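Here the complex is missing one protein chain, while the rest keep their positions.
First chain written, first letter: the chains are A and B, and each begins at residue 1.
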Amino acid sequence: MPITYETVCSALVTILVLILYVAMGARVGRMRGKHNVAAPATAGHPEFERAFRVHMNTLEQLIIFLPLLWLATFFYRGIAWLPAVLGLLFLFGRLIFMQRYMADPKTRGPGILLGVVSYVGLLILTIIGIVQDWTVFSA
Amino acid sequence: MPITYETVCSALVTILVLILYVAMGARVGRMRGKHNVAAPATAGHPEFERAFRVHMNTLEQLIIFLPLLWLATFFYRGIAWLPAVLGLLFLFGRLIFMQRYMADPKTRGPGILLGVVSYVGLLILTIIGIVQDWTVFSA
Partner (left out) sequence: MPITYETVCSALVTILVLILYVAMGARVGRMRGKHNVAAPATAGHPEFERAFRVHMNTLEQLIIFLPLLWLATFFYRGIAWLPAVLGLLFLFGRLIFMQRYMADPKTRGPGILLGVVSYVGLLILTIIGIVQDWTVFSA
């Protein structure tokens, strides 16, 4: 893999997102202690359960986000920093999601929405990139 | 990363699989509304729980499938479309898994089996690819 400006930007976004995800997991551990929810239980106190679902829901999203971020990074040839900026949008959405979900799960919508905008953007960049390359193949 | 026929095929399969996975997640959301299972609860109605497990089980499988798909895509040098075809087998298996699990979880076996066939195939292609390259290194 050639080291490019695009791959460095996407690597830094990947690291930031993973650090947030690790922080979410660490909170689950602290909540086990605070509310006496011993493993393997995954329920028992509302605050623990919210922290648990924030972490798990972010895992559910990462398996979509990380592949699309890197597909866009490799296939899209246009504005070099655009995949990484869409990645920062995902990161920002997860921060909002975490804060709102911990306060009141009913207000978690906007954080999810920012993630969807990020995915759709990365998907569009990937498809643009594939079409550009396809045109090159056919030429 | 050089853009090749192999990488474009595997990218398209990745996108299709992720779209199915997003649809599974959207169904979990709808089932929360339909059966009044408010977050952070992950149980409360059988139909919600089936939709939740279909989504979660597919997440459990994606962390195996996506790395093996891309390892096979990069290492295997033979029939260019073979990794992607094994990826379509996984996609088909997940569609059957979803439909059968929602109808009756006891009938979920064949969908899982197709996924296992896909993994084993991708693993064999990866190992063939590594052995081919190893031979080249040693030469």
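In the analysis below, contacts are C-beta pairs under 8 Å (C-beta built on N, C-alpha and C of every residue); 3 or more make two chains touch, one makes a residue touch a chain.
Just so you know, these numbers come straight off a predicted model, no measurement behind them.
Visitor: Touching the hidden chain in the complete assembly: which of B:Tyr21, B:Phe52 or B:Phe90 does that?
Guide: Going through B:Tyr21, B:Phe52 or B:Phe90 one by one, B:Phe52 is the residue touching the chain not shown.
Visitor: Quick one: say which of B:Leu68, B:Leu89 or B:Leu114 touches the chain that got left out.
Guide: Per the contact definition at the top, the residue touching the missing chain is B:Leu68.
Visitor: With respect to the chain omitted from the figure, which of B:Leu20, B:Ala41, B:Leu82 or B:Leu123 is a touching residue?
Guide: In the full complex, the listed residue that touches the missing chain is B:Leu123.
Visitor: Residues on chain A that touch the omitted chain in the whole complex?
Guide: 1, 3, 5, 7-8, 11-12, 14-15, 18, 21-22, 25, 38-42, 55-56, 59, 62-63, 66
Visitor: Could you please point out the chain B residues that touch the chain left off the display?
Guide: Within chain B, the residues that touch the unshown chain are 1-2, 46, 49-50, 52-53, 59-60, 63-64, 67-68, 71, 74-75, 101, 105-106, 108, 119, 123, 126-127, 130, 133-134, 136-137.
By our rule, only the chains that are shown with their structure count from here on.
Visitor: For chain A versus chain B, what separation do you get between their C-alpha means, in angstrom?
Guide: Using C-alpha averages as centres, the distance is 19 Å.
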